[in-house]
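Yeah, one chain of the complex is gone here, protein chain that is, but the others are all in their spots.
Presenting subunit A:
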Amino acid sequence: MIEALLDYEFIRYSFISGIVAGLIAPLIGTFIVIRRLSLIADALSHVTLGGIAFGVYLSTLFTFTINPLITGIIFSILGALGIERLRSVYKHYQELAIPIIMSLGIAVGIVFLSLANGFNQDLFGYLFGSISAVSMNDLILIVSIGIIVILFIFLLYKELFMVSFDEEYANVMNVNRWIYIAFIIVVALVISASMRIVGILMVSALMTLPVASAMRITSSFKQLMILSVIFGETAVISGLFLSYHLNISPGGTIVLVSILILMGTIILNKLGVSRNGGRNEEVPGQTQG
């Protein structure tokens, strides 16, 4: 693959996009997982599918091509705002927001796909990830999103930590409400940026699996972030290599490598090689002596 990286532009684009996704998906994933919002990534990825299908449909209507990634991002952001709104409507059943938005995303996707005369190779790439589908325009968009996400986390780290750890305390301390909205919009952006490589159906795995692995063996939040990124990048790079050599979609290989890492950390944890004594996965409410 090294030779291909040097020889082919599209492989370079995919590789750089993968590196960006391997960085930003686990980074934002740490906040998603500890806020117990893991399923939000799934819901938004399905809404993104709706947006992509809409983009594909629009392209069939006009003579010019609309980048489905753009419509995917717009739908994903609207879906994110919809989830946040529904969470405040169903205060006592906040998780209801996720299946509502997820089913809306799938429904919109099916409708526009049918209108656009069904599946094509490009859409297959969006669903399962593709090593050859990243264009220069996609790359610019993905890198721009990567910069926005990193700046967001770097500048608002302490607020994000406070909101994630203890939302009630954050409210008492008057942490700005717009951080919640900004956070979910950034999640939508990360999904849009990562799906080109991992695919819509598996993008949430890149946000949650590296974090789930790192949680087993870290004792601080910063360690969790660093280790999640290392696991995410390991999965993306090795997944892309496997995908190239086996000639299969990268989404599956990346997620399978992530699962192997997770199994490895579980075994390490069982063997006692962890800095937290395996306590990070305890059920809330259990008390210790």
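What we mean here is this: a contact is a pair of C-beta atoms (placed from the backbone, for glycine too) under 8 Å apart; a residue touches a chain by one contact, two chains touch by 3 or more; residues count from 1.
Please note the rule applied: contacts and distances are computed from a predicted model.
*Asks:* I want to check something: the complex is missing a chain, and I'd like its UniProt protein name from "Energy-coupling factor transporter transmembrane protein EcfT", "Glutamyl-tRNA(Gln) amidotransferase subunit A", "GntR family transcriptional regulator" or "Zinc transport system ATP-binding protein".
*Replies:* Result for the unshown chain: "Zinc transport system ATP-binding protein".
*Asks:* Touching the left-out chain: which of A:89, A:107 or A:173?
*Replies:* A:173
*Asks:* Pick from A:88, A:132 or A:219: which residue touches the chain that isn't shown?
*Replies:* Result: among the candidates, A:219 touches the missing chain.
*Asks:* Which residue numbers on subunit A touch the omitted chain?
*Replies:* Touching the missing chain: residues 34, 155-159, 161-162, 165-166, 168-176, 214-215, 218-224, 275-277, 279-289.
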